[in-house]
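Handing you this structure, nothing more for now.
Other chains dropped; remaining ones untouched in position.
Order as written gives the chain letters A, B and C; numbering starts at 1 within each chain.
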Amino acid sequence: MFRHTDHLQFDVAPEKPDPVYARKLQELLGGEFGEMTVTMQYLMQGWNCRMDGKYKDLIMDVATEEIGHVEMIATMIARLLEGAPATESTKAAAADPVVAAVLGGMDPQQAIVSGGGPTLADSNGVPWNGRFIVAGGNLLADFYSNVAAEAQSRLQTARLYNMTDDPGVKDMLKFNLARDTYHQNMWLAAIEELKADGLSGTVAPTALLDEEHTEHAGTLWHLSDGTQSDQGRWATGTAPDGVHTNSFLPDPVALGGKAGAPPPDPQLYDTYDGSRGEPRSSAMGTEKGLMGKVKEAIDPHKP
Amino acid sequence: MFRHTDHLQFDVAPEKPDPVYARKLQELLGGEFGEMTVTMQYLMQGWNCRMDGKYKDLIMDVATEEIGHVEMIATMIARLLEGAPATESTKAAAADPVVAAVLGGMDPQQAIVSGGGPTLADSNGVPWNGRFIVAGGNLLADFYSNVAAEAQSRLQTARLYNMTDDPGVKDMLKFNLARDTYHQNMWLAAIEELKADGLSGTVAPTALLDEEHTEHAGTLWHLSDGTQSDQGRWATGTAPDGVHTNSFLPDPVALGGKAGAPPPDPQLYDTYDGSRGEPRSSAMGTEKGLMGKVKEAIDPHKP
Amino acid sequence: MFRHTDHLQFDVAPEKPDPVYARKLQELLGGEFGEMTVTMQYLMQGWNCRMDGKYKDLIMDVATEEIGHVEMIATMIARLLEGAPATESTKAAAADPVVAAVLGGMDPQQAIVSGGGPTLADSNGVPWNGRFIVAGGNLLADFYSNVAAEAQSRLQTARLYNMTDDPGVKDMLKFNLARDTYHQNMWLAAIEELKADGLSGTVAPTALLDEEHTEHAGTLWHLSDGTQSDQGRWATGTAPDGVHTNSFLPDPVALGGKAGAPPPDPQLYDTYDGSRGEPRSSAMGTEKGLMGKVKEAIDPHKP
């Protein structure tokens, strides 16, 4: 359960309205790596966490912080839009280069749809969606996703920092940059801690390492014609997991047979000339019907 | 430019058809971390790479390999669908528990739309889309995204490995597992190499560290009621970047003013009672019009 | 079955081209509350209506009217784009502030994709989709959705009315505003009629009122720190349904146990330390396997 205070986590006080920048800031609200994404990513990871204790507690602390960041960006956008020329006509725009510059870069939905506030979308107006989040249940894999999300987020924030002169906006972004720095460090530390606690190895998941075709777990397949891909530590020596040995495969050959789909079910009307053998019907009751073969394939009585 | 051979990178030879599993495999083809994602993620990173040499060459080698993996999964799905009971009616399903078990778990579009082959979608039939990829131009941030993608991919592959008994399918997945292992190790090694080459620090981007509010770059805000989030190395000692010092903020207070959107433009018809001051009109030509203030805000002649 | 006349329901005669406004009008065509939405919303409600008579007839009358509104907006957009500077280069834009003002605010797809006509998308170019419609089969719930859709639509139309000076465009919008007024009144009247006919109560659905935990059906949980949420009629007195009594819960406590996901299936490789008990395997045939418990859980022979 959650509680809320109307006080913002940090100051959100633009000096002046700037509707063009208000559109760009949508990227930090509803973009792939905006605040909505980390909020829901961490909440879902926390609720799906299978252990009590420090990891779950950490995730829930940070998730709860992030909802407050959504609030900050949403508030900033509304304030940057104050007095925006939402209802100016093209005629007015043409009369004044300043208005033209502003109108051309605005998000029309911030005026038409939201009445001067943010939408739950990115800087091109594409709505945020649930596939932006990563919560797979394996903490090593998820924490790498978290590091990546915070890194892309800080990168975008830094770019946006260079797109404004407003001291109030910059002040808020200095806070966001700092939190992104901490969160990157924090997830990296959590990865170290996971390993120290013996809860993961280097790759995720640390399972089936005995089953995988180990001869293919250390080779770089050289398939483009650049000449220097053999000159990094990924191509020689021991892999970061301390187990595998890297090597460079300068001219790899295809190891599999020819590609090709099987003869089609005639009732699906794929074009077919018989070159791949007799078309297999799925019709039941006929001796040649594939249904019998399907049943045999999944026969529970077979060993 | 690309060239293609019909030979597959590795064997794709299911022992028997299994249309239910063919649906699940869609996740590795068109899911958020399927082969389409890493293919396009690496291609876009490579084409957008701003340096010649080993990093670009590495990315292009791996990107080109991944297209071949899309080919493998697509071929496997078609082969698993051979003779699938695509055209069986519900009547037939009801007559035979085996058919019922199969029909219930199938993807109807693999039959109706693709004629017995894969679609470019995930295991729930939701189409792959371009927002699944990450290619931000900063190699540290992108390589963390690559590690994360390979980790989630290996995790999903491992789960799928446990969902089949077919030795042919398992053989192919053993190859995929091995490649995911290598690719995780490879991107981790590339991150080490980036740092060794002085091209990045620990957080991405390594910029604006002087500008950010540094007092907020090391603190864990305790906002949920779990009691153990202060017991990891993220809450004490030096951060992984070697610069910041971690600390725990047990009862953080909101640092900002009250949230709230400004008074609205009357022409947008937001509900308003005047409690936040005079509504600001964007109408031009009037003295009180906000347009004047907007112009002033972005006046190029001001210092 | 439908029939069509080429004559428009109302005049669509812009005085002059205005490609910037043509983009904004897309919101009324393919936006969440544009004409496509009400068209398909009412058609699906009508086809899914389970009664003959006045309600179904009303819905089909209005649905059929709305297709004509799609036609009007689509035609208006094409006419506003006549002679639009679709093929002007950036060089030309830079030479002339008027062209710059126009080019910056245009939808590039109206030129590149549609050849000077509308697309089936909103003012940011995001395509209309089937989840925009609401047709749940319960007329009270659906009619509330219809009131809401017409209200948002009239709101957006009113905002757009203030964004143009073109008398021809304004004339058409005066018609749209009037129809939105009628349709709001109409659905409100239909809700009254539903109640008068005894086909619904105040909440939807009027069912399971005896089953729900009635002690939670009248309380406002105070979870933010604003001080005035207890000062409306939602917090005291009798509820609009005439049955429940409103009250204010100033400091609600969580009524449930601790959140937390159960121990994971080991074959899914979620990170786990055993803190929540023995991991439950879904493997069949083993005594501890959860499959047995699943079967028991859904045992048809149990009472």
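In the analysis below, contacts are C-beta pairs under 8 Å (C-beta built on N, C-alpha and C of every residue); 3 or more make two chains touch, one makes a residue touch a chain.
Source: prediction; values computed, not measured.
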| item | value |
| --- | --- |
| Overall number of sequence copies in the complex as this file defines it, 3 displayed | 6 |
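Quick note on the criterion: only the chains that are shown with their structure count from here on.
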| item | value |
| --- | --- |
| Whole-Å gap between the CA centroids of subunit B and subunit C | 28 |
| Inter-chain centre distance, subunit A versus subunit B - centres from mean C-alpha coordinates, in Å | 3 |
| Subunit C: positions in contact with at least two other chains | 155, 159, 162, 268-269 |
| Complex contact set, residues of subunit C against subunit B | 155, 158-159, 162, 267-269 |
| Complex contact set, residues of subunit C against subunit A | 18, 20-21, 23-24, 27, 31-32, 97-98, 100-105, 122-126, 155-156, 159-160, 162-165, 223-226, 254, 259-264, 268-273, 275-276 |
| Touching residues (chain side subunit A, partner subunit C) in the complex | 1-7, 47-53, 55-56, 86-91, 93-94, 97, 99-101, 103-109, 111-113, 115, 121, 124-127, 137-140, 194, 197, 199-200, 205, 207 |
